[in-house]
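The complex appears here without one of its protein chains, the remainder shown in place.
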Amino acid sequence: MLKYCAEIWDEVRSKRPLVHCITNYVTVNDVANIILASGASPAMVEYPAEASGFAPLASALYFNLGTLTGEQEAAMLEASWAAASRGVPIILDPVACGVIGRKVDLIERIKSLCKIQVLKGNAAEIKSLAGLAGQAQGVDSLDTGEGLAEACLQLAAEDKLIAAATGEVDIVAEENRYACILNGTPLFQSITGAGCMAGGVIAACLGAAPEEAWLASITGLLAFNLAGERAASQAGNRPGTFRTLLFDELFVLRGEELVKEGRLE
Amino acid sequence: MLKYCAEIWDEVRSKRPLVHCITNYVTVNDVANIILASGASPAMVEYPAEASGFAPLASALYFNLGTLTGEQEAAMLEASWAAASRGVPIILDPVACGVIGRKVDLIERIKSLCKIQVLKGNAAEIKSLAGLAGQAQGVDSLDTGEGLAEACLQLAAEDKLIAAATGEVDIVAEENRYACILNGTPLFQSITGAGCMAGGVIAACLGAAPEEAWLASITGLLAFNLAGERAASQAGNRPGTFRTLLFDELFVLRGEELVKEGRLE
Partner (left out) sequence: MLKYCAEIWDEVRSKRPLVHCITNYVTVNDVANIILASGASPAMVEYPAEASGFAPLASALYFNLGTLTGEQEAAMLEASWAAASRGVPIILDPVACGVIGRKVDLIERIKSLCKIQVLKGNAAEIKSLAGLAGQAQGVDSLDTGEGLAEACLQLAAEDKLIAAATGEVDIVAEENRYACILNGTPLFQSITGAGCMAGGVIAACLGAAPEEAWLASITGLLAFNLAGERAASQAGNRPGTFRTLLFDELFVLRGEELVKEGRLE
């Protein structure tokens, strides 16, 4: 499987897919920079009247519900409708959906307009969407990850999508199977936006390989985690330095290194 | 007093308080990262209907009036009301209040709904709120700091709160006493958001020690200034590098180092 991931990863750089993002304003700069470091082209377009015209031009749409303004909410609905008409794949990050009910409502409305290809959240968010009790503190998951693969499989089956959960081990499920990604670093928790950036990298991969949503999601998380692993090995216990090196490492990462250093199960 | 500060600082990391922020979009990423580096858990929740439900879950609220949108303004009022009912402490940063009247109006409305525990601004902002003429250029203070301790004491007495003013020397006053923090670096003025980040670190300390608002405010400024001092000693005259190292240094700073290197008066 690593060989297929390597191919998708190198295709991001050769195809340079346009990724239309509507994302939270806390980490939006990081998301744009990580998509560029992946080799894709980010565009943050979130005024409602602009989003509907722009979405059909994109290779993938990334919705992140972190700091959802009224304008962003309307823009996501407009973009969903427009994307559906052209088959543009959508990845959605339901930030803090277990704590804030408005986000669940919006997800339901988006699902009524279009197909979500990939749903990516932390353990608490994924469990909460699967109807289970996840442990969260604000936007952070405190969940142990027990039963997480089952929650992913359940969501994947119910909604016919890829369900990806990030944590100590990342899980990417489609209806009847799932993969675990063992690469990564605890330093991701020392910076804001690791989850948001992971979503951006998945969106870049999804834009390069829209027919292979499961593999593209695995590829995105694998590449991001591997870059994090490499950055952490140089950064020691320094989160500011780690964050800088994360962009450096993702930018130079190539498919052959995914094959050599990737650890999937 | 340094010993008490050291205890509070180490408690931030052990208690990991949830800090609900409604803050300006210029430096929001820095604020989230500095709260994480302090050992606390930031959550930026600022849609009005979300803020009222979220505020009671938090250990501290941080309001920063930097780039105040209409939604943020409504969210602060909702959160104030909700926080008051549960005794969640609030720290407010009145960015540019001496230049933009709308901010003073909002502060008055917030005060009518809840108790502000800590008011933290630069010299020009604090003087302006005390009815004195501070020297400002836009969001930056050009004030010499003369008479600043008196202004802090006056505000603290009038509004029964902690008044903290940042500058070459930081001052933290409650009704009848004040402390001066002598640590720091002029490099703080070479980057945007030093004041906003200082507010975030105070909020983290306030969340860990809500009963000790005066000491918590001193602790936050002391830790932030000390991390800045250490970062500056490595960064030389380089603001980009300084900013990266600031997160690194705060992340590894422990209470015992506050005792050794802190300079209070």
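Order of writing sets the chain letters: A and B. Residues in each chain are counted from 1.
Basically, a contact is a pair of C-beta atoms (placed from the backbone, for glycine too) under 8 Å apart; a residue touches a chain by one contact, two chains touch by 3 or more.
Quick caveat, the model's predicted, so the values are computed rather than measured.
Peer 1: Given the contact definition stated above, which residue among B:Pro42, B:Gly121 or B:Gly193 touches the chain not shown here?
Peer 2: Missing-chain contact among the listed residues: B:Gly193.
Peer 1: Write down which of A:Leu2, A:Met44, A:Val104 or A:Val259 is the residue touching the left-out chain.
Peer 2: Only one of A:Leu2, A:Met44, A:Val104 or A:Val259 touches the chain omitted from view, namely A:Met44.
Peer 1: Tell me, which residues in chain B touch the chain that this view leaves out?
Peer 2: 24-27, 29-30, 66-70, 96, 99-102, 137-140, 190-193, 237-241, 243-244
Peer 1: For the chain that got dropped from the picture, name the residues of chain A it touches.
Peer 2: So the residues of chain A touching the missing chain come out as 16, 18, 20, 25, 28-29, 32-33, 36-37, 41-47, 49-50, 53-54, 57-58, 69, 71, 243-248, 251-252.
Quick note on the criterion: only the chains that are shown with their structure count from here on.
Peer 1: Return the distance between the CA-based centres of chain A and chain B, expressed in whole Å.
Peer 2: 33
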